[in-house]
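As you look at this complex, bear in mind that one protein chain is not there, while each of the others sits in place.
Now for chain A:
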Amino acid sequence: MVTTAPVLPREKSSIPATSGKRPFSFRRWFAATGWRHLVGIAMIVFSVFPLLYVLSASLNPNGTLLQSNGLFSAIGFDNYATLFNSPQQPYAAWFMNTLVIGITTSIGTVFLGALAAYCFSRMRFTGRRIGLLSLLIVQIFPQLLAVVAIFLLLTTLGDIFPVLGLDNQIALIMVYLGGALGVNTYLMYGFFNTVPSSLDEAAKLDGAGHARIFFTIILRLVAPILAVVGLLSFIATTNDFVISSVVLVTPEKQTLAVGLYQFVSQEFTSNWGVFAAGAVLAALPVMALFLYLQKYIVSGLTAGAVK
């Protein structure tokens, strides 16, 4: 991809007054853009190599860590077959669990966050400022730190209502929804404020109530931020290990992060190929979605770093 086309330098002083088209000079080209390609190539090697490595490991039928070092030395789909056929690692179940938990959580987060953001952005009430402030302050203490308390709380609740107990995905989703207000609400609050309130007022004059204004007008106008928050929440949920590893115990109920980690850490070297296959399959949809929605994510990320 290194291009060798000569480029017109911007500095007028360097253009010789006599010639119309200058002869190609490698040195000038290199000083202007050539070295940038060198940096680019080096960075591509750095960023892409581990991904190629894991792809090659997943395709290597021998499947141990040692034998994965010969990149693309053997090609086969044995690891992928093992992945779905051995009962000790219910990969398909992990995959589905991750999807279900991630999607439910992100829909819930978007909905709860949008309700709160609408309230803060459009209504004036006593305690509004305090409310916004305390949302910010509560975020200082991430749920991650309270994992022991969450574990013990679910243990207690589980004795009374098994649905809210340990090893239950509904309980996990509810724990995640505890973090729905917070950073997300702030993201949305900022975006809601950019929607002119004259729209609401016009609708109100036409006889629309608050619920109708929210569901039929505002929600449509803020769709981009809803997508961003939903996606960020989905990514955060998928990447969560701490809380999900504590809550979900039975292998069939676990998520990819917990299942794959426990699977590979048991027998690190011999399970490598199968793990690699699982990693490739898990990463592909996420990466495809990410690259497809790149523009939106980046705009959302500038509002709150997550990685």
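Things worth noting here:
We take it that contacts are C-beta pairs under 8 Å (C-beta built on N, C-alpha and C of every residue); 3 or more make two chains touch, one makes a residue touch a chain; residues count from 1.
We adopt the following convention: contacts and distances are computed from a predicted model.
One chain of the complex is hidden; its UniProt record names it "Maltose/maltodextrin transport system permease protein", one of "Cytochrome c", "Multisubunit sodium/proton antiporter MrpC subunit", "Maltose/maltodextrin transport system permease protein" or "Spore germination protein KA". Which of A:I75, A:I160 or A:A223 touches the hidden chain is settled by the complete complex: it is A:I160. Residue A:V54 is the one among A:V54, A:I101 or A:V274 that touches the chain not shown.
Across A:S68, A:Q169, A:S233 or A:Q254, the residue that sits in touch with the chain not pictured is A:S68.
Summarising the interface, chain A meets the missing chain with residues 1, 3, 5, 7-8, 10, 32-33, 36-37, 39-40, 43-44, 46-48, 50-51, 53-54, 57, 64-66, 68-69, 111-113, 115-116, 118-119, 121-129, 131-133, 136, 138, 140-153, 160-161, 174-175, 177-182, 185, 196-198, 200-201, 204, 207-212, 214, 235, 238-239, 241-242, 245-246, 257, 260-261, 264-265, 268-269, 272, 275-276, 279, 282-283, 286-287, 290-291, 294, 298, 301-302, 304-307.
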